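Heads up, one of the protein chains got dropped from this complex, but the rest are sitting where they should.
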Amino acid sequence: MSTEQEQPRIGVSVCHCGTNIGGFLDVPAVAEYVKTLPYVIYSEHNLYTCADDGLTSIKNAIKEHDLNRIIVASCTPRTHAPLFQYTCESAGLNPYLFEFVNIREQCSWVHMKEKEEATLKAKDLIRMGVARANLLEPQTEKRVDVISKALVIGGGVAGMSASLSLADQGFQIYLIEKEEELGGMVRKYYKLTPSNIDALEFIDNMVNKIKIRENIKIYKSSIVKDVRGYIGNFKVTIEGKSNENLEVGTIILATGAQEFKPNGFYEYGQDERIVTTIELENKMRIKELDGVINVIMIQCVGSREERIPYCSRICCMTAIKNAIYLKKEFDISVNILHNEIRVYGDYYEALYRKAQEIGVHFNKFGENDKPKVLKENGTLNVEIFNEGLGRIEKYPADLIVVSTPMVNISDAESLSKMLKVPLGQDRFFFEAHVKLRPLDFATDGIFLCGAAHAPATIPEVITQGYGAASRAAIPLASGYVQVEAITSHVEEAKCRGCGRCVEVCEYKALELAELENGRRVSRTNEVLCKGCGTCVATCCNGAISMMHYTSEQINAMIDAALSEKVGGGIVG
Amino acid sequence: MDNMFKPRIIAFCCNWCSYAGADLAGVSRFQYPPNARIIRVMCSGRVEPRFVFRAFEKGADGVIVTGCHIGDCHYISGNKKAEERMKLVRYLIGILGLEEDRFRLEWISASEGQKFAHVMTAFINKIKELGPNPMFGKIEEGTECQQ
Amino acid sequence: MSAIDDLIDDTGAYDCVECGKCTTVCPVAKLDSNFAPRLIVVKALEGVDGGLAQNKDIWRCTTCAICSNMCPYKVDYTEFIRGLRGEAIIDGFEPICSQGGFMHTIARILSNQLHQDRLNWVTDDLKVAKKGEVYYFSGCQAHLNKIFKEKNVKVIDIARNCIRILNKVGITPAMSNNEVCCGHDLNWIGDEATLKKLMEINIKAIKTAGAKKVLFSCPECMRTFDFDYQGFAGDLDFELVYITDFLMDLVDDGKLEFKDKGKEKVTYHDPCRLGRHLGIYDSPRELIEAAGFELIEMENICENATCCGVNAFVTCEALSKTMQINRLIEAKNTQADKLVTACPKCLIHFSCAVWKEIPVEKEKVDIPIIDLISVVTERI
Amino acid sequence: MTDGYPPLILENKAYYCVECGKCSSICPMNRGEHGISPRRIVKKILENYEIEVIEDQWLYSCLICGLCDEVCPSMISFSTLIRELRHRALQSGNRKLCSKSGLLLQVGGIMMRPSLKQNRLDWLPKDTKISEKGDIMYFVGCLPFFDVIFKDIDPKTIDIAKGTLRMLNAAGIEPIVSNNERCCGHDQLWSGDIVEFEFLAKLNVEHFKELGIKKLLVSCPECYETISKYYPKYIGDLDFEVIYTMEYISELIDEGKITMKIDEMKVTYHDPCSLGRHLNIYEPPRNVIANIENLSFIEMPQNKESGPCCGVSAWITCDRTSKEMQINRLKEAISTGASKMITTCPKCLIHFLCSLKQRPEEEKDTMGIDVIDLSTLASKALEIPQREGQ
Partner (left out) sequence: MHGSALVLGGGVAGIQSSLDLANKGIKVYLVEKEPSIGGVMALLDKTFPTNDCSICILAPKMNECFAHSNIEVMTYSELTSLEGEAPNFQVTILKKARFIDEKKCTGCGDCTQKCPTKVPNKYNMNLDERKAIYLPFPQSVPRIMTIDKELCLKFTKDKCGNCSKVCKAKAIDYEQKDEEIVLQVGAVVVASGFEIYKPIEMFEYGYGKYPNVRTAIEYERLICASGPTEGNLLVEPNGEHPSQIGFIQCVGSRDFRRKNPYCSSVCCMYATKEAMLAREHYEDIEAYIFYTDLRAVGKNFQQYVDRAKKDYDIKYIRARPGQIVENPDTNKLTIWYDDLINPNVQSLEVDMVVLCTALMPSTTANRIGEILGIELDDNGFFRAKDLLGDPVSSTRDGIFIAGYCAGPKDIPESVTQASGASARASEVIAQAGG
């Protein structure tokens, strides 16, 4: 602790910011007052502290007065802290011994008509800053070396795209697929839109590209058995034809999804004329459609209901794509019964229009008024209340295709536990931030792409694969990860090992470790910690402290704010 | 007495939303009374009830904790935890006899400069209405604790 | 140094012959060989340069008084520690407290005579009066109840059941919204000044209520009144009675009877304040048996009872938890159905130890922890 | 590939319907007591229920105003669809209801007889200069008949023809006006009687050929639309140019060949559906109005594409809803503060005047507006000396 080693020697620079501060409070008086505060050795005021001369002045003061703490009282740390920290650093002072006091955004600008009060407030704020500065400690931003290899779990289109891109960015990749062949879900399709390419040919093209990459090692019929470690240094055990231990820097989860089997819906499973989309794809592939004249497709079977409340995103497009093939290749009439046609964007909307052009029928049923499948003298009919016509309609069917949602794979739960990444309410893997971090997990070093995240189309999945490859490549390319200096720290002697902090940490940065004597203590993994301090506030006996935002520092600021009745309190 | 009373307010602001909201209030020149002293923390989830009571003990007339709106937390859910924790603060303030209105928990986003100013103004005005922190007010006035 | 000298004088520390008996019985020293009550005294005697009050070990002592009890030369180590802590805060040292000193902050706030709403937990089915001869001092149970809500400790049940049981025998206890924390925790971090402020408020409140007899369900409160208040303010003009003593008198007079609800086996943990500090060992045990329970004793009882590991919300560390777990194992080994204690803080600390992660197999410590009053109230 | 789609669906790309309901919710007739829903008509045809549509009397409620066409995001032409459906209805024996008991259609029917000796030029003022032969012909249409049939309303529709000729003469143009022209066939076309329509069209075109004209000026928007748009579609390309008189006159004004001035007044303008939404002709009439000195022009809130229909089309439907529409439109015109509402279609003129005349006596004051045809008004404003000065 430096505070124990050396007395603080504090230098303070108060900024006029042109007239932005100087025009609304008495800056020279503030600078004068600051000199009276404990440990303040030096105080100055500048027109613009952030201008070159201001910065030089700080550097000189550090040298001349042997300062070991610097305070700048000017604008907001949110934009200017890096500049001043850099200045301190260049004068040989640890940047964490810098304290910023905001007397512009939160003082002069908001109290423009109360010069006296604003001046008092500025004094208070700087006094608080000084109190904190006394207790500041130097911090180092540690770096953790990263093993320049990545693991991709899942050899479907997402995983293959991610692997290809990572390999072409120059990294060694391990690609793990639990099935015997690469390709995942797409293998089960017949033809793909928009290029009309056969799904198997499409997969083969990708597989061939993967095969010629020397830096992709494929493990088929293999699964991940265990994952330990953290970003940069994961130790992974895989089980398959041969069991291996791999060491990788980052992991991409691309485990895909599966089609929901609509057992219990209509007579699926009992009448072979009722099939799922994927079963239809297979029928088209093997041309097993003799005698089929009318196909009825029913959308939203199993989805947008209590159990699976979400919309599965791709079913409308898949149905339309198949309807077009059925009509064009097999000359079969298709009637798509839907609640809504959810073909978003440009290409899929156009596909819908194309289906309309060639005579695919679209009929809408009510959200809470699902179609009924009737069996009459062995013939299948589907009955709906046709909202467009405003009456009940009955359609004969030789084949009924039920569009069912995608659901997460069955071993999602165990993977979630193994990788310490969460599942959402929809049971799909849950990303770090819905809007801006769609490919990351809150747990650093693990990334997400493809249908494991949510149902998605092939181009979307490929885009996600590339995207995840980009995210996963960052630590690999840097060779290290820069660790936050502002992290929590557990004092082992105090930790009671209750594990409450482990529970509250969203980043899985805390872990209960077992000591030799069998005692369990919590430990911060500084690589994963983001410095929010929730664990600190949670710990009941003060065993955790937050670097740079210690309780002592906060207490000191509270005390300093209230120690003098300069800026408030009862007057008179 | 009222016009002589200048409340002292401690405000805890999370770095990402409410501190940024306070900055925006500044940038937009929304005026509010100069009584609050902001302590910046990375997340409202860092604020412990004891800080609030320490502030009261040391003479604060009001304490306000501000964070990101629920769902907006930069650290995913720190504000939810703060909300949970601050329930205890409210309860204890009640039984200890510090007026409940001396404490506030508010969600203010980075785009709510106006809200920041409004909240501060309203809070400070409320504290002015309530008068000094009863622990200190009593001593200053040398009277028994007032109702 | 003269303050330390006075302290050494007062506590008889000069008599220490460095026999080390204190260390052999000290629960902290048992688990951490670097800690020894003897060494603290020795350092004081040798007049270690100024740094004595900065010795962090003074905050680790649980002030369980087992050492003082065992010392052949009657050195009052516990009081000695308290004195050192007082010196430490005079030096500007922040006490190392659990909850970051939260409890102490609250106690200090209470010394300001605010308009409390302290008795909001008194439900309509409980009869209490503003005035009366029998006064029930409920202490900090109301706020402790909320603070430890997360740990599934219903501290307030103790207070409610006290009133319930008193009501049952026809007593409507007097209570005051103006009473405050007894100051025990502040006293044990050396803050005598605030303790005195709290004392004045409490004595005034009790006098205002016209009390002749004050009942306590918290040994810490009782101890603070008995020793510290009377030490500062001289003899109080009301009687201080611990609830178990009071109830046993009623049992003996035939005024309190229990229903037989089957032979449940319980074991009893002596709180340090109640046992070694106040010497109350029998009435709790008698009450348990009177209520029809079978009492099975643990290995370490009465004078030898192990501390619950935490004191005055000061000491709380990894080691405290080990002490708690060990004590719980001891309790579980008796094969009793329940572990009964007579102190709200023991209840909190034991409950905390088994909250969330437990360092041993759950079965080893899997015993319900309940307070004495609640246990017997079930049977009236 | 396109099994099941009838040609009328294919031609109109009605398969693009997404059942959004914009058409049916802007349809003025759908808001009254009529059940006509363009959306449902399309849906029924798409689902092979055409027969239901053509048996439904609401098929004749449609005003062909074109608002639905104008807003349909799939660009389906409902009016074409309706026209063809009415044709099919007629073929299948489902006749429609007409206003004036179908009298006007009968007039057209009579005119189909090639041997008919007409006497349709007796209205021609003496001072009007017309030619027997030449490149330019002015098509008068049914204007002479309207004044007779709607005598009680006294719409003075023939003034349109008179005015048009005066303006043309003023610019030195002396067009052919023929006694042998026939009804253009507009009403036949829109009531589904394609046979009659084609018959009339052929008679007219043959007659124009005989005359050897190069330009046909038409002042009635419906005639203009019918001849310029539907004659080529049904009977082949025309070897003469069809010109809307207001466009022609607008050019003459721009060339300085005509100048106009009138007593100060405020006017507003009602776009006829066939001219506006059907043909996108919005500016020429406004240009003419703008060039009449002393006229101050104020647009109604609903104008151009959004202008409502006058409530009746092809003499088919005329009922309470029609009248409501007319009253609302007149009120809108009054709200502008104008003293005259100008229109360019004789039928609009008749329909609005009909509503005005039928108002109860006590409401008359509130209906303080006059409806007038642009040609009639413009011709009154003509400053003849201009030409003589040339």
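A, B, C and D label the chains in the order they appear, each numbered from 1.
In the analysis below, a residue touches a chain if its C-beta (ideal position, glycine included) is under 8 Å from a C-beta of that chain, and two chains touch if they have at least 3 such contacts.
Source: prediction; values computed, not measured.
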{"item": "Touch partners, limited to displayed chains, of the chain removed from view", "value": "A, B, D"}
{"item": "Options A:H45, A:R471 or A:R500, residue touching the unrepresented chain", "value": "A:R471"}
{"item": "Option from B:I10, B:A60, B:L92 or B:A110 whose C-beta touches the chain left out", "value": "B:A110"}
{"item": "Touch criterion as defined above, residue of A:T19, A:T36, A:N245 or A:S414 at the omitted chain", "value": "A:T19"}
{"item": "Candidate in contact with the missing chain, chosen from A:R132, A:R313 or A:H548", "value": "A:R313"}
{"item": "Interface residues of subunit B (partner: the chain not displayed)", "value": "16-17, 20, 24, 27-28, 68-69, 71-72, 74, 109-115"}
{"item": "For subunit A, residues in touch with the removed chain", "value": "17-20, 47-48, 50-51, 78-79, 82, 165-166, 168-170, 192-195, 197, 202, 205-206, 304, 309-311, 313, 340-350, 353, 364, 366, 387-388, 390, 424-426, 428, 433-439, 453-454, 458-460, 462-471, 473-474, 477-478"}
{"item": "Positions on subunit D contacted by the hidden chain, ascending", "value": "16, 18-27, 30-31, 35, 37, 39, 67-68, 70-75, 301, 304-306, 335"}
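In this text, only the chains that are shown with their structure count from here on.
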{"item": "Chain pair, A-C or A-B, that carries the greater number of C-beta contacts", "value": "A-B"}
{"item": "Subunit C-subunit D separation of Cα centroids, rounded to whole Å", "value": "101"}
{"item": "Two or more partner chains touched - positions in subunit C", "value": "99-100"}
{"item": "Residues of subunit A whose C-beta touches two or more other chains", "value": "551, 555"}
{"item": "Contacting chain pairs - touch in the sense defined above", "value": "A-B, A-C, A-D, B-C"}
{"item": "Touching residues (chain side subunit A, partner subunit D) in the complex", "value": "327-328, 333, 341, 353, 356-359, 361, 363-364, 386-390, 393"}
{"item": "Footprint of subunit B on subunit A - complex, ascending", "value": "76-78, 102, 104-107, 109-114, 117-118, 120-121, 124-125, 128, 442, 486, 504, 506-507, 530-534, 536-538, 546, 549, 551, 554-555, 557-559, 561-563, 567-572"}
{"item": "Sites on subunit D touched by subunit A in the complex", "value": "1-5, 15-16, 18-19, 39-40, 43-44, 46-47, 49"}
